[in-house]
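Got a structure for you, questions after.
Apart from one protein chain that is not included, each protein chain of the complex appears where it belongs.
So, subunit A:
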């Protein structure tokens, strides 16, 4: 590996940027509380006295959830834009943006999480079939 003087200066800049980011983490309070993150991390065997690492994990999780939710929001808005009936209906639907399993499964699929939600549950495979075609 060749170490140029420019790259070493770049490394110092990266270190300082990183330490600035870690310092800013202490000012920023993530939505997920530190105690909760500590609980889940200790379940996985992660034990660290440094609060900044715990904050980093909390911020990463918050970013992940926010991205998934915003993708689901995009799917929801796209679906509403496709179904435009009257002006009144559109205004009503704009006020209520509901997080549904449909939108959530679509957005989670892009992140590698496969979520399938059953539409309904039936008593037997032949439920709902026309009785004339059902074999007895």
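The rule is simple: a contact is a pair of C-beta atoms (placed from the backbone, for glycine too) under 8 Å apart; a residue touches a chain by one contact, two chains touch by 3 or more; residues count from 1.
Just so it is clear, contacts and distances are computed from a predicted model.
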Out of "Protein PTHB1", "Bromodomain associated domain-containing protein", "Glycine cleavage system H protein" or "Oncostatin-M", the chain not pictured bears the UniProt name "Bromodomain associated domain-containing protein"
Touching the unshown chain, subunit A contributes residues 1-2, 7, 10-12, 14-19, 21-26, 28-29, 31-33, 35-37, 39-41, 43-53, 56-57, 59-66, 68-70, 72-73, 95-101, 103-104, 108, 110-113, 115, 117
